[in-house]
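All protein chains but one are shown in place.
So that you can tell them apart, the chains are marked A, B and C in the order they are listed, and the count of residues begins at 1 in each.
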Amino acid sequence: MATASAITAEREHYLNADYGFRSWLLTTDHKRIALLYLISITFFFFIGGFFALLIRLELLTPQGDLVQADTYNKLFSMHGQVMIFFFLIPAVPAVLGNFLVPMMIGAKDLAFPRINLLSWYLFIIGGGLMLYTILTGGVDTGWTFYVPLSTAYLGTHVVLAAVSIFIAGFSSILTGLNFIVTIHRMRAPGMTWGRMPLFLWSNYATSIIQVLGTPVLAISLSLVGLERMFHLGVFNPQLGGDPLLFQHLFWFYSHPAVYIMILPGMGVVSEIIPCFSRKRVFGYEFVALASIGIAVLGFLVWAHHMFVAGISLYSAMVFSFFSYLVAVPSAIKVFNWTATMYKGKIYYSTPMLYAMGFIGLFTMGGMTGLFLASLGVDVHVTDTYFIVAHFHYIMVGGMVMAYLAGMHFWWPKISGRMYPEAWGKLAALTIFIGFNLTFFPQFVLGWTGMPRRYHAYTPEFQVLNVLSTAGSTVLAVGYLLPMVYFLWSLRYGKEAGDNPWGAAGLEWKTASPPPTYNFEETPVVTWEAYNYDDLPKEVPVVG
Amino acid sequence: MEKVISAKLYFTVWAALMCLTAATAALSYVNMGALSPVVALVIATVKGSLVVLFFMHAKYIDVKTTVLVIVAGFFWLTILLLMTMTDYITRAWS
Amino acid sequence: MSDSSEALATHELRHHFENMEQQRGASSMGMWVFLVTEIMFFGGMFMAYLAYRYEYFVAWQEGSQHMNFWIGTVNTAVLICSSLTMVLAVLAIQQGRRRLTSVMLAVTICFAMAFMVLKGMEYHEHWLAHEFPGSAFHFAGIDPRHVEMFFVLYFVMTGFHALHVLIGIGLVSTMLYMNERGHFSADYHNPIENTGLYWHFVDLIWIYLYPLLYLIGHHHVS
Partner (left out) sequence: MFPNFPIWPVRAATSASNLDALFIFLLLVTGTVTIMIFILVTLFALRYRHTIVEKPTPILGSLALETTWSLVPFGIFLIFFVWGAVLYFQERTAPPDSMEIYVVAKQWMWKLQHADGQREINELHVPVDRNVKLIMTSQDVIHSFFVPAFRLKQDVLPGRYTTLWFHAIRPGTYHLFCAEYCGTQHSGMIGSIVVMNPAAYEAWLSGGGGEGSLASTGQKLFQQLGCGSCHRSDTQGRGPNLVGVFGKPVLLEDGRTVVADENYVRESILNPGAKIVAGFKNIMPSFQGVVNEEQLLSLIAYVKSLQGSQQAEPVSNRPAVPNTSAQPRVK
């Protein structure tokens, strides 16, 4: 980071305010903590991605001949755990959220800066433990840790993995806690709830889920740990322990966790679409309240992961009904984004390409969710590749696309540099094509009955698996490109002014990269959320 | 400055809590059939709200959102308990 | 006296807060958000208790007979007294009486220690009666397997609660140490208030654990 070039050297900002390891490892500046998170989660993204490539290579042939069964089980378990707990959950809240939440509400920093640094250290300790688990033999419980398999029938580092996720969970709780208090108590004068950017609304909703859901994951993993270490077998079948009780506790957190992963992505897209359509977002209040609706209703639907697990008929119908209710806010958001583009002035910059890709792929992900919420269809497709395709469409097609959109959109603000536009568009296209080639065949695989987590499969599924593996290589290349040209842009990127996109929002009112205290003096907000009517009609950078 | 509450109030709340503990302990000897768990939990909830309202100053909070946080916490707990119990209670029906 | 405490107070104002009022509101709200996560953490265990009580009601009654009724009741009283002394400590520091605050904090620690000692005796008693789950567990009465599950839940719930009591003792001792060093005054005492909130929460959990674990059966064996 200290390689910022000479041109910006004379103006004091958060990157050159201080140098040396101490200034980074003991910082309480929310912007520096965001960069620390950026580096850590990118590291874990490539570890998880590496496991994914191994899985796809293994599935090229029906008989499992690249790795043994146990290794394959470890591969998909660690792919799931690393990607979910160490990339997807922290990605937008901890990187973009940490950087932007204080700036967007006009504050100098988050409510508890020291707790923010503690949150990063907990993430690093959890990550270190997970790395240790991986290097010393891995864990093969799947990311779901189902009992009694994880408590009584596995010899791998289950407790170590559970402890590492427990600690990473606390990091997530502290981030959520910080955002809730900051958004409630530290808004600039004039920044009413109705004038807050939608990115803040979705991060606020995400924090509600992080704070209310993560502790239940903590207790369920602790109970698994206690049963393995001290034989205090709350889920021990011999003592009448009910494996479904673990599933209830686990999914009570893990379904809202998928909303922790997608809501921030929706927030990013709600910022980008209006900026590149040069128009207010359509139905601001509905999109804002839809985020809160998703957060609240998201807690009533968890047992749609257990329709065939053995829960009672009537309880399954209750959860199926609520699962359809929670689909409505997501539908509202998609329709509002599309309506925002109507009669706008559309620019094709890279963030907008990613955002449009997000709308398409997230819609496909959401629509297949409607298949799964219906009890009859779920009995056939659950635990098959249809489910794998569904959640990858939402996590990779939705969340990672939105994360990359956000990174490209706010990179000028973070680094004071422009990324190379042509390369950006190329990467976006490669990722879009690679993604669809990888995961669309898996819908058909799932519908024709290929089960999940299979090391070897029956020959008739081979053709679609080969297609999917081909797609995954294209996707891998697509993900390497942004990392390369972002680093390249740090030294050779064009100088980005305060507001290269002509975007609305307090963060574009200050310099880029911003000074350590964000604003010379606390701004007073007198305008509505997306006042593109009185902003320049064209995107300065594109001209 | 937060309103300073008199020590006398704390002692009365403390006395009430001690009496309620004695009461629930004594009542456990009485065989009220289906009622005994209900009575025990009602007394526990009364004691709990005394602690939350007076000892934890929930009654004197000026920030309305903190009250909202407290209510949300207990509401989410009931979501977990009730929704999961719909499974256990109706499992024997089918 | 007041200007030095005033200087002390402003010194304590964190750079990014506008004024002390905003900082106190934020810190107590932050504490309450943390306590909500604790409510959900213990909520998971109450869920397990409720589900298994519904499924194995006979065993829950049988298991509850073998609880030490008197130690449980005395422990409830001990925790309520410690809550009282804790809230008096907060009241004392609000009035700036540092000496009384330290005394009250010390008494709170003593009550907490007493609770832990009683809890230790109770655990030892169950250990001797072969009521600790695992290979050593054997139980003569009805439905021994599900009674063993009752004891699993008893040890898990009271174990996590005792862990939180220990953390509480650590927190209150730190507050006592910092108060002795003159760190707090009538204007700045957020940490003591937050420690008080945490301690009352630990008491609140025990208020529910006591009836659920000790008061199910009607005649008490011990």
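Everything below uses one rule, namely that a residue touches a chain if its C-beta (ideal position, glycine included) is under 8 Å from a C-beta of that chain, and two chains touch if they have at least 3 such contacts.
These figures come from a predicted structure and were not determined experimentally.
Trainee: Sort through A:W423, A:F440, A:Y454 or A:W488 and give me the one touching the missing partner chain.
Mentor: Touching the chain that is not displayed is residue A:Y454.
Trainee: Which residue, A:H13, A:H231 or A:R280, contacts the hidden chain when the whole complex is considered?
Mentor: A:R280
Trainee: May I ask which residue of A:L57, A:I125 or A:M367 touches the chain that does not appear here?
Mentor: A:M367
Trainee: Using the touch definition up top, pick the residue from A:A17, A:V67, A:I292 or A:A339 that touches the left-out chain.
Mentor: A:A339
Trainee: By the contact criterion defined above, which parts of chain A meet the unshown chain? Give residue numbers in ascending order.
Mentor: Residues 64, 69-70, 73, 140, 142, 144, 146, 148-149, 152-154, 237-238, 240-241, 243-244, 277-280, 282-286, 307-310, 313, 316-317, 320-321, 324-325, 327-328, 331-332, 334-336, 338-339, 341-348, 356, 359-360, 363-364, 367-368, 370-371, 373-380, 382-384, 444, 447-449, 451-460, 463-464, 532-533, 537-539, 542 of chain A touch the chain absent from view.
Trainee: What does the interface between chain C and the hidden chain look like in terms of residue numbers?
Mentor: 53-54, 56-59, 141-146
By our rule, only the chains that are shown with their structure count from here on.
Trainee: Could you tell me which chains are in contact with chain A and with chain C alike?
Mentor: B
Trainee: If I rank A-B and B-C by number of C-beta contact pairs, which comes first?
Mentor: By the number of C-beta pairs in contact, the winner is B-C.
Trainee: Hey, how far is the Cα centre of chain A from the one of chain B, in Å?
Mentor: Comparing mean C-alpha positions, chain B is 37 Å from chain A.
Trainee: Using mean CA coordinates as chain centres, what's the chain B-chain C distance in Å?
Mentor: 15
Trainee: Could you say which residues in chain C touch two or more other chains, in rising order?
Mentor: If we look for residues of chain C contacting two or more partner chains, we find 25, 29, 33, 36, 40, 43-44, 47, 51, 55.
Trainee: Going by the contact rule already set, what residues in chain A reach two or more other chains?
Mentor: Answer for chain A, listing residues that touch two or more other chains: 180, 184-185, 212, 216, 245, 248.
Trainee: So in the complex, the part of chain A that touches chain C is made up of which residues?
Mentor: Residues in contact with chain C: 107-113, 115, 173, 177-178, 180-181, 184-186, 211-216, 218-220, 222-223, 226, 230-234, 236, 238-242, 245, 248-249.
Trainee: In the complex, go through chain B and note every residue touching chain A.
Mentor: By the definition above, chain B touches chain A via 63, 65, 69, 72-73, 76, 79-80, 83-84, 86-88, 90-94.
Trainee: Looking at the complex, which residues from chain A come into contact with chain B?
Mentor: My answer: residues 180, 184-185, 208, 212, 216, 244-245, 248, 252, 299-300, 302-303, 311-315, 318-319.
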